[in-house]
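Heads up, one of the protein chains got dropped from this complex, but the rest are sitting where they should.
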Amino acid sequence: MSSPINTERVTTFPNAILESTRFEMARDPSVILMGLGITDHIGILGTTKGLVDEFGPDRVIETPLSEDSVTGVAVGAAMAGLRPIHIHIRMDFLMLCMNQLVNMAAKAHYMYGGTVRVPMVVRAVIGKSWGQGAQHSQGLHALFMHVPGIKVVAPSNAHDAKGCLAAAVRDNNPVLFVEHRLLYRTESAVPSADYCVAAGRARVCRRGSDVTLVGVSVMLLECLRAAELLEDAGISAEVIDPIWLAPLDSATIVESAGRTGRLVVVDTGWTSCGAAAEIVARTVETARSDRAIRVRRMGYAAATCPPTPVLEDLYYPNSARIAEAAYALVRPEGPVWRAAADKAEMAYAQEFRGPF
Amino acid sequence: MSSPINTERVTTFPNAILESTRFEMARDPSVILMGLGITDHIGILGTTKGLVDEFGPDRVIETPLSEDSVTGVAVGAAMAGLRPIHIHIRMDFLMLCMNQLVNMAAKAHYMYGGTVRVPMVVRAVIGKSWGQGAQHSQGLHALFMHVPGIKVVAPSNAHDAKGCLAAAVRDNNPVLFVEHRLLYRTESAVPSADYCVAAGRARVCRRGSDVTLVGVSVMLLECLRAAELLEDAGISAEVIDPIWLAPLDSATIVESAGRTGRLVVVDTGWTSCGAAAEIVARTVETARSDRAIRVRRMGYAAATCPPTPVLEDLYYPNSARIAEAAYALVRPEGPVWRAAADKAEMAYAQEFRGPF
Amino acid sequence: MYQATEDPAIIERIYRSLRVIRRVEEEIARLYPSDKIKSPVHLSIGQESVAVGVCDPLNGDDFASGTYRGHATYLAKGGDLNAMMAELFGKSTGCAGGKAGSMHLIDIQNGVLGASAVVGTTIPVSVGFALAFKREGKGRVVACFFGDGATEEGVFAESLNFAALHRLPVLFVCENNGYAIHAPLSARWATDRLRERVATYGIPTHFVPDSDTFVLRDVVEETLPELRSGRGPVFVECLTYRWREHVGPSEDYDGGYRTRPEAEPWLRCDPVEVAGARLEAGTRTRIDADVEDAIAAAIGFAEQSPDPDPSELLADVFAD
Partner (left out) sequence: MYQATEDPAIIERIYRSLRVIRRVEEEIARLYPSDKIKSPVHLSIGQESVAVGVCDPLNGDDFASGTYRGHATYLAKGGDLNAMMAELFGKSTGCAGGKAGSMHLIDIQNGVLGASAVVGTTIPVSVGFALAFKREGKGRVVACFFGDGATEEGVFAESLNFAALHRLPVLFVCENNGYAIHAPLSARWATDRLRERVATYGIPTHFVPDSDTFVLRDVVEETLPELRSGRGPVFVECLTYRWREHVGPSEDYDGGYRTRPEAEPWLRCDPVEVAGARLEAGTRTRIDADVEDAIAAAIGFAEQSPDPDPSELLADVFAD
């Protein structure tokens, strides 16, 4: 996927994160990093590589396996004026620090009457493929969208990863920064200069008139491909990247869905009480027309993630199934249509191999 | 509120829970209780009172302040054949044991290929009033509705409390049993015999034709009162108690909303990615009509709960505001209508006083 | 024993602080039935010496974290009395504009970093403040208060390890009153070897078995240079006793979980009386009068303050 902004330089998703982190740390001495594995030779898949040498172990803090207390430490450090970035190699581990995130980070500014702020970033990677299974593959961002006081962002490309991370670090609130493991293989045009991708603004990535596809994180790529598949079938799909899930730019989505009359929301997470439920509910609540907007949510199957490839394959939405769902919304009476399998599989997923 | 089943005996919500617990413990020696304060003279507001004397400290286990490990202990004990009921005096504390609930309890049966089961009940009380504020008032059931493998039930009256608890204890899966503190003052007709209120079935509590009101837990009472207020304004409201949030009986709701064309879902929790979002999304996804169903979600204000009475009052939905929202859906062009304040306030809320 | 404890200025200061806390909480108990305070209150009556002994030797720009039983910590650290009373009354002039209630008192200006109603939550948060203070390099310290129950939460162990590993300036203060709500230690602790356990992290530990204000003050004062110098955290266990019920204004010796005879030894060495007895009668009378004036003024301030504006409901969900 190419970035909407045309520049010469192309770089990868993890490089964009590394670059943004380095820039923010150099710019603002109050930015610190904390996490497990952030100082080793892998450096969170390259995103923290070399930073401990550059900024020292006082600012790049390798931590024990103590997610709950380290999150509390980040909250306290943030209240005291620092800007911690706390990194989790899997989003599943956030379940260990929900108390600090939900009961403290999200609430401190409000419950203390605005007398403190909690400017911290929680980076969390959603795992996928190679049988990572039940506890290393969850997209749990919806749990945080439920709680007022915490922002959630899920960039779908390197350009936005850089700009959203800068925005997150400079934000005076806790921000959950969601990274999908499969995006680490993607590249896009990324300006060398620093810039922010501001909170609360979605991007229309492709114009269309028959159906609106909203794709969260890596699912945006699948939606873009689905739009190509649909084009072959004579259906014009509009594709929207919400980028920020909280605050959510529902206006852009409502406008589009109101125009196309059909909305497919595809998440890299479960649908029940998920991001897709919120986007759908917000859309139909706001829409003013008397004509029903036909909607469809897609996400993980309503099950724990199975590692075996045959089931894992069925577990996730993909471009073919998205296209077919959109087709069915547009032509509910028509015969069932199948997307061309050979065109549906995407390079970033094919190339992915091995547990890391 | 009176129960749909007409019997002679009337009892309170906490008594119904106590009675059901005692019955299940007597019936099945594998049922055990765990929690903080379950053996003291208060006995979780009466719901565990006397049980330690009756069943002994080996089955009624007072625990340290260690929610995470005690939940893990419950999971392990359940896998090994016991049926633990783990009790939390505030739902907010569940944030300390999300790892065990989300990553283990909800997943064990599936990720272990069906070779183990986790029959456990987590009882959690939602606090309200008397300035309990930020961390003692959250309704966080939606976080669990998001995760496959865990059931969620939120009875709105003593009759269902008894029957749902029996169903939960006998269920071979983890069940989150949501109790609202304000319901502890309510009474209803409760048969002395044992019975189950089965998972996945909603109840239509009042028939109507203009608008469907769905109320979760204590909000069902507010919806019933709202229906009376609406009746005075010439609007006929149907009122549905979902009872079980997961599995959710969406068929009953979809049928009703399809018929009335208007749906107000009122939750005792936040709306973003909440139970209300799910109910709305499920309804519009399933509904087949071309005419839009007008929908409205209500729940906690999108903020942390403020303890000061003037703000707390605005924080929660109440019968007047529900009625006004429903009115606006039914008569969108008409002049704004205000519900009679004197009729709107409800006895159970007026009587409530003191933090416990 | 330190010279300081013979210093009349310090004795006066300590007595005043103890007396303020005691009388404020007695007034809260008195007012409670009026429903003017619509917030659960966890009184520390009987336990004041822990907060006062620890906070007295701290500097104004040092910090302390409290718990939901936090009136004593807040006041001992120098939190504003008017703002506290207004907060309990839910007024816009409260220390958090009515959004904290009794359980989340905060006064950043005076080094009160907040409190949590979820037991143990502020322990790592205090460590985080200490991390920031260590980087700042000015020698500021954080006193982190928590109950015996909080030590059962896993986050306590994690926080000890983190603070010791990074040699952070935290004074961990365990207010061991023997109960978590109504559950005694014996129902919750496998052994009472808490200090020994904490010491295995390389953390120096202290024990004040009666929480005598002056002894505790000396212990803390003695550790401060070490704390400020960056050698790492220190732990103090203070045995103390809660005179009133867990939450609410009353006594509960008839609850069945404890007896008045158990309380007697503690009631006899009332920390307010112990400190008061060290003052000349005139001084004490003068301080008492001052204290009453301050409390009356605070109640008046709270009563006359306006309620928050309804627009406050959605203000400060996010910081700008």
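Per-chain numbering from 1; labels A, B and C assigned in written order.
Definition applied: a residue touches a chain if its C-beta (ideal position, glycine included) is under 8 Å from a C-beta of that chain, and two chains touch if they have at least 3 such contacts.
No experiment lies behind these values; they were computed from the predicted model shown.
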Among shown chains, those touching the left-out chain: A, B, C
Among A:12, A:30, A:47 or A:66, the residue in touch with the chain that has been omitted: A:66
Contact partner of the left-out chain, one of B:25, B:111 or B:126: B:111
Contact partner of the left-out chain, one of C:9, C:190 or C:281: C:190
Interface with the undisplayed chain - residues on subunit C: 152-158, 160-161, 164-165, 188-191, 193-194, 196-197, 200-203
Those residues of subunit A which, in the complete complex, touch the missing chain: 36-37, 39-42, 62-69, 92-93, 95-96, 130-136, 301-304, 306-311, 314-315, 353-356
Touching residues on subunit B - with respect to the absent chain: 58, 61, 63-64, 66, 68-82, 99-100, 103-104, 108-119, 148-149, 151, 172-173
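Basically, only the chains that are shown with their structure count from here on.
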Most centrally placed chain, judged by C-alpha centres: B
Reference subunit C; chain at largest CA-centroid distance: A
Centre distance in Å when subunit A and subunit B are each reduced to the mean of their C-alpha atoms: 31
Subunit A-subunit C separation of Cα centroids, rounded to whole Å: 42
Per-residue overlap in subunit B, given as positions that touch at least 2 other chains: 68, 92, 95-96, 133-135, 302-304, 306
Junction residues of subunit C - those touching two or more other chains: 94, 97-100, 104, 116, 118, 121, 154, 317
